[in-house]
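All protein chains but one are shown at their positions in the complex.
Letters A and B name the chains as they come in the text, with residue numbers starting at 1 for each one.
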Amino acid sequence: MISIERSLVTPRWQRIALPIASLFIASIIAGIVLAVSGHDPIGTYQQIYDASFTSAGALTATFVYATPLLFTGLAVALAFRMRVWNIGGEGQLYMGAVGASGVGLLLGGWPQPLLILMMMLGGALAGLLWAMIPGLLRAYLRTNEILVSLMLNYVAGLFMYYLIYDSTSYWRDTTSASALVFPQGKDLLPAADWPGIVFGSFTMPFGFIAGGVFAVALLALIRFTRFGFEMRVMGDSSAAANYAGMRTRRTIVTVMALSGAMAGLGGASQIGDFGHVLDPRGLQQAGYGYTGIVVAALAMYNPLAVVIVSILIGALTNAGFALQGPTFPIGLVGTMEGIILFSVLGGEFLGRYRIRFGRAPEPAPSVDDEAGAEVAR
Amino acid sequence: MNVDVVVSVAVSAIAYGTPLVLAGLGELLAERSGVLNLGVEGMMLIGAVTAFFASQVLPGPGWAVLIAAIVAAAAAGAALALIHAFLSITVRVNQIVSGLALTIFAGTIGLSSYAGHVWGVGGQHGLHQLVKLDVLGLSGVPIVGPILFNQDAFVYASWGLVALVTYYLYRTRFGLYLRAVGESPRSADAMGINVSRYRYVHTIVGGAFAGLGGAYFTLAIAPIWTDGLTAGAGWIAIALVIFAFWRPGLLVVGAYLFGALSSLGFTLQANGVQLPSELFSSLPYVMTVVVLAVASTTMAQRRIGAPAALGVPYVREEG
Partner (left out) sequence: MDSRADRVSAASAESATAGSPPAVAAVGVTKRFAGGVVANDRVSFEARQGEVHALLGENGAGKTTLCNILTGLYRPDEGEVRVNGNPVRLHSPHEAQAAGIFMVHQHLSLVDSLTVAENVVLGWSRHGGLGFSARTVEAEIEEIASRYQMAVDPRARIWQLSLGERQRVDILKALYRGASILILDEPTTVLTPSEIEQLFSSVREMVAGGRTVIFISHKLPEVFAIADRTTILRRGRSMSTLEIAETDARQLARLMVGHEMSFDVHPRATSVESEPAPAVPPVLALDGVHVRGDFGIDALKDLSLAISAGEILGIAGVSGNGQRELAEVVAGLRPFSRGTIRIGGENVVSGDPRDAINRGVANIPEDRMGTGVSPNLSVAENLILKSYRSSSPHAGPMLLMRQAEAQATALMARFDIRAPSPRTLVRQLSGGNVQKVVLARELSSGPRLVIAASPTRGLDVGATEYVRSVLVDAAKQGAAIMLISEDLDEIVELSDRIAVLYEGRVVGVVDAATASYEQLGLMMAGATS
């Protein structure tokens, strides 16, 4: 008799081999989809690789797409580890964009380093405050943060929309010629442009570098600080955390705040690194907040892995838009991303179990630790 | 205020609200079983493109083609939901991640767009559209006529579905069992109810309904297909279910309210009222947050809260 039983121990090699194997399987499945619909798989993969990394300007463009995902991915990685389900990254990013552009417009005359710092602070603060709403409600009233943070995404979107399209707010451009035809935001002064670092053939946005620094900082926070320790215990077993005298409510609020700050920084980066203007439509279409959740999940909620995954997904998205045309449908991007996701998620499943031949022994003590296993790594 | 304006707002509310009703009903069923499905937008898009493609290529009389297209849309949505169900229920992946994966997979730059490209339907003009019916010849009746008696079959079907789902939930054994599964899967399991099966079935049916909602776009609202046609309707449907506190009756009200609000905003401004439409539009979300917060503190939660087991994978404890 064959039975499937939980494997308690996931050897280290398996933890790395499994995602890689899943990626490989994903590329095969996607290849089949391509072939079936009349595209050449190998050729398509080559095109994608070229458009995302090697051709002129490709890498730079990849980083453009990767940067916001880095921030929103970090935001989610932080929160989900603690089993605080912050899906409000989208709205927190919007508010961060509002905050940063407001600061950028207001303090336009300041010296650049200070200006950039203030924009980052403005973005982080706006995202932080927006995330505190579901955070406080969850910590003190035990309200479901999934529902609240989701609702607030819509509110933030509407708020952004209102600022630019439906009011004469400070953010709105009311003077330039194009603005008279169609509502748009005020352009920030060139001083508010965040400098990118040029590495020979490509430019890395300041935001990405900052994000990378934050990734390292977050990892250090989680692994090496007392607060990170509390986070990890709470994410693993809230009963144990309570038993150990940890102040769980304060920790929840702090984590939500940090998460919101990260997402808000993503919004600030959109203003400072790229658009230099508050563009509600563009931000809403991009859906960086929601994609960030997926990025974090693929990265198994590890901040350093988020850096890598954000580049991968950014590369794929970049390739899609760059190659878009009659022979390369944009729909491939999402389809391939989806296949990758399903393969990796499904692969996790295989890694957790093993098949045993023979009769399974009588019930052993149950250790119900699915989420905990991934999260507390 | 001008009566004509009210009527036109109501009519457009129904037009805008019908896909929300359909997708919302589906999401309501899934969430009542405890499964949060954030992939609704993707399922609606798949439904829309499938319905459009089917209506373009299938031969036969109009009504037969439309029915076939609608069925195809439902099947497509259901197939997608099956993936989400498998990942969330059997593999026990985080439901948020699984649902979002599906939205990315099937969404604006995903499978729906890809299918549209492969099937070559972008830019085509739809051959078959649902027509507005004249029920009992009453469409000429002032005020009520255009609103109630001059809608297309899909709208009437959606009303029928609302009634059906309401009856199902509150007056049948299976609806009762469904509610138990969403509130307390452990108790339901102890009573011999197959929690997994209920979750699978209702998630898949939810996907089918979402597909139907998407089909309404290409078969009734406008006879074209473009990437991302539904423009966030799936997300609004998700919000609606929460706003309606998982009740079909409130869901319909909410769906039409959402529809009305968008036209209402412009209308108010045209009539000199200077409140921004976004304020109105954001009210339902803000209200929902407030009610959720209040509900979690009081006993009222038991009556109006989320299904207690929403989003939580069910593991049967051994021994």
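Observations on the model:
Rule of thumb we're sticking to: a residue touches a chain if its C-beta (ideal position, glycine included) is under 8 Å from a C-beta of that chain, and two chains touch if they have at least 3 such contacts.
It should be emphasised that the depicted structure is a prediction, and the values quoted were computed from it without experimental measurement.
From the options A:Y49, A:Y165, A:F202 or A:F227, the residue with contact to the unseen chain in the full assembly is A:F227. Across A:D236, A:D279 or A:E337, the residue that sits in touch with the chain not pictured is A:D236. For the options B:V118, B:V141, B:I193 or B:V294, the residue in contact with the chain missing from this view is B:I193. Touching the omitted chain from subunit A are residues 8-9, 223-229, 232-233, 236-237, 239-245, 247, 361-365, 367, 369, 372-373, 375-377.
Annotation for subunit B: contacts to the undisplayed chain at residues 171-177, 179-180, 183-184, 186-188, 190-193, 299, 302-303, 308.
Keep this in mind: only the chains that are shown with their structure count from here on.
Here subunit B touches subunit A in the complex through residues 36, 38, 83, 87, 91-94, 96-98, 100-118, 227-228, 232, 235-236, 238-239, 242, 276-279, 281-282, 285-286, 288-289, 292-293, 295-297, 306, 310-311, 313, 315, 317-319, going by the rule given at the top. Interface residues of subunit A facing subunit B in the complex, by the touch rule stated above, are 37-38, 80, 85, 87, 133, 137, 141-144, 146-148, 150-152, 154-155, 158-159, 161-162, 166-167, 284-285, 290-291, 293-294, 297, 317, 320, 329-335, 337-339, 341-342, 345-346, 348-349, 362-366, 368, 370-371.
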